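Dumping the structure here so I can ask a few things about it.
A single protein chain has been removed from this complex, and every other one stays in its place.
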Amino acid sequence: MAIGGDGTFTGLHVFYEEFGVPSICIPGTIDNDLAGTDYTIGFDTATNTAVDAIDKIRDTAISHNRLFFIEVMGRNSGYIAINCGIAGGAVATIIPEESMTLDELFAKLDEGGKTNKKSSLVVVAEGSKIGGALELAKKFSERNNYFDIKVTILGHLQRGGTPTYFDRVLASKMGVGAVEGLIQGNHSSMVGIRNNQIVYNNFETIINSRHEIDTESLRIAKILSI
Amino acid sequence: MAIGGDGTFTGLHVFYEEFGVPSICIPGTIDNDLAGTDYTIGFDTATNTAVDAIDKIRDTAISHNRLFFIEVMGRNSGYIAINCGIAGGAVATIIPEESMTLDELFAKLDEGGKTNKKSSLVVVAEGSKIGGALELAKKFSERNNYFDIKVTILGHLQRGGTPTYFDRVLASKMGVGAVEGLIQGNHSSMVGIRNNQIVYNNFETIINSRHEIDTESLRIAKILSI
Amino acid sequence: MAIGGDGTFTGLHVFYEEFGVPSICIPGTIDNDLAGTDYTIGFDTATNTAVDAIDKIRDTAISHNRLFFIEVMGRNSGYIAINCGIAGGAVATIIPEESMTLDELFAKLDEGGKTNKKSSLVVVAEGSKIGGALELAKKFSERNNYFDIKVTILGHLQRGGTPTYFDRVLASKMGVGAVEGLIQGNHSSMVGIRNNQIVYNNFETIINSRHEIDTESLRIAKILSI
Partner (left out) sequence: MAIGGDGTFTGLHVFYEEFGVPSICIPGTIDNDLAGTDYTIGFDTATNTAVDAIDKIRDTAISHNRLFFIEVMGRNSGYIAINCGIAGGAVATIIPEESMTLDELFAKLDEGGKTNKKSSLVVVAEGSKIGGALELAKKFSERNNYFDIKVTILGHLQRGGTPTYFDRVLASKMGVGAVEGLIQGNHSSMVGIRNNQIVYNNFETIINSRHEIDTESLRIAKILSI
C-alpha cells in the first residue's frame, strides 16, 4: 500500500509485474491530475493555502492599485490555478491545458489599466505555456504604464500546512477503501473517489491517462473575470 | 434570487404561489442538510473552522490526559459532526440521526479510561438525542474516575471566518447556475450540485425532504474510532 | 530548569530549600500573571487565538444583531480578557481585578439596545466577580428584549495552536537567559523580560507577588468602548 502520484504508481506496477507483489495505491498529490479520482489527497489543502496567500496579497492590491502576477503550483495541471482564479477573483488565469495568448492577456490587462480599474491579479500555473509569472510580468511591464507590477511565487509554501477536514476525511475513506480492496483482491489498483463513491482503478489505466481539467470551472472562471 | 435554507425557501415558494414572482434559490446553510445538493455553501468553511478548533483542543488533550466533549453545530443534521469526528480522530461522534445509547457511549469511554489510553475526544452535534456536551459530561463524570473531563461549546464561532476555496468556487458555480436557470425559465427551484454537476430542484421537493447523512461517513467514523 | 507557573515554582523552591538542588525557571503560562516579567510564554499565542475566535463570532454578530457574551481564560488575571476586549472592540470587558457592577454593565447594554445599535460583544474573564458568561447572559436576558443573546465559552481552545513568533522568540531569549543564569549562579530564580531586557527574579518575590493588570490597557479599553 502506498500513497503518491504517477511515479509511485509506475514503480509499484513494475514491482507487481515482475515479482507478483500485490499492492494498492492511494492518490496523494496536490496537483489533482490523476485519472480515476475526482480528488487527490492534498489538493484541497494546497488550494486553500494558495487562496489564503492570494487573499493577503489582494489586501495590498486594493490599497495600492497594483497588478500582481501570482505563480501557483501545477506543472502539468491547472486544477489549483483555476480554483485559485475563481476563488481569488483573478482577472485572468493561465493554465497549462489552455490559455489566452500573450496578446489576449495583455489586451485584457490594458483594458483594466486604461479604465482606471481597481488592482488586478493574474494567477499563473507553474506549467504556463506562455511563460511563468516573472516572465509575464517582465513582458507586460515593457508595454504598460498603468500598473505598478509585482510578482509572487508561492512555491513549496503550498506543500505544507495542516490538512483540511476534506483531505483528512478523503484520506480516511481511501485508507479504509485500500484495506478493503486488498482483502477483496483488487491488486495493482488505485483507490479513487468518483461522485462521492470509492472506486478501484487499474494501474495501467491510471498511468496512461490523466484527470482532465473540469470544463465547467474554466467556463465559470471566464464568466467571472469579465 | 436568494441564498438561504429551509425557511427562506418556504417563504419564496409562498411568494411565487400567491403573486407569481419567479425566483430561484441558492442553498446557503452550514448544516448541509438540504435535499437536492451534495453540498450547501458554508458547510466546508464551518467544518474546517470546527476541525481547527478541535485540533487546538487536542493539543492540550495530548499533554494532559483528558476527556473532551466538544459540541459542534447541527440541530437536525450530523454532517458537520461526523466529518469533525473523522477528521479530529474522535473516540465517538453523537449525531441526531443515529447514535450509540448512553450505555454504549459510556462503555466505550470506560474501556479507554481503564486501559490508560491517551486523552479522548467525543464530538457531539447540537441536536444529539442523548444530551448535549454539557449534559453528557455531567452524567459521565458521575461514574468515571479515570479522566479529567472538559467541555467546549463552539457555538457561533463556526458561522464566521473567511470562506474556503471550496465554498467560494461552489458559490460561483451556483451563482452562475442561478442566473442561467432563471433565463432558462427554471422558476421556483433551488440550484444544487450533484456529482459535481449543477442541477435544478423543485422547491416542493426540497422543502419536503432532506439530505440524509452519508452512510459511508458513518461507517468510516465507526471503523476509525475502534 | 523548568517551565511553568506559580505551582511549578513553589515546588522547585521547596526542592532547593530542602535539598539544595539549584534551579532556574522560565515563566510559561497563558495568563501573564507572574510578577517579574512583562510577558509569560504562551500569552501572546493564547490572546491571538482568542481574538481570532472573537473575529469569527463578530462576523455573525454584525449580520444578525446579537449580543454575545464570550468567556476567555483568566481565573485570577484579566490580561487575556482586556487585550481581547480592546482588539475585538468589546462594549465591555469583565475582569477579576476590577469591573463594572452588574447594574453598570446592564445600563451600558440597555443603552446600546434601545438606540438600535449594532450587535455587541462582552468579553468575560473566567474569574469574573459578577458571574461567568453563562450567568451574565441569563441575568441580562431576563430584563432585556432588544438583543438575541448568545454565549460562547472558548475554554481549552486557547491553550493549543502553533505559537506566534513573539512567543517563540521570547522562549528562545528566556531559554538562553536561563542557561546563562545557571552558569552565573543565579539559582532559585525566574528568568523574566522587563522593558525588553532579560532579568532574574528571586523565587520568593515571584511567589509572593503578582503581575498587576496594566492600568493603561484598562483606560484604553474604557475609552474605546464608549
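Note that the chains are named A, B and C in the order they appear, and that numbering of residues resets to 1 at the start of each chain.
Definition applied: a contact is a pair of C-beta atoms (placed from the backbone, for glycine too) under 8 Å apart; a residue touches a chain by one contact, two chains touch by 3 or more.
Quick caveat: nothing in here was measured; it's all calculated off a predicted structure.
For the chain excluded from display, the touched partners among the shown chains of the whole complex are A, C.
Contact with the chain that does not appear here is found for just one residue of C:Thr10, C:Thr164 or C:Asn202, C:Thr164. The residue from A:Asp55, A:Glu98 or A:Glu212 that touches the chain not shown here is A:Asp55. Among A:Met100, A:Ile130, A:Ile153 or A:Val199, only A:Ile153 touches the chain left out of the display.
Considering the complete assembly, chain C touches the hidden chain via residues 38, 44, 47-48, 50-52, 55, 83-84, 86-87, 162, 164-166, 168-169, 172-173, 176, 195-198, 214, 216-217, 220, 223-224.
Mapped onto chain A, the interface with the missing chain covers residues 49, 53, 55-61, 68, 150-161.
The working rule: only the chains that are shown with their structure count from here on.
Rounded to a whole number, the gap between the C-alpha centres of chain B and chain C is 32 angstrom. Chain A and chain C have CA centres that are 42 Å apart.
Counting partner chains per residue, chain A has no residue touching two or more of them.
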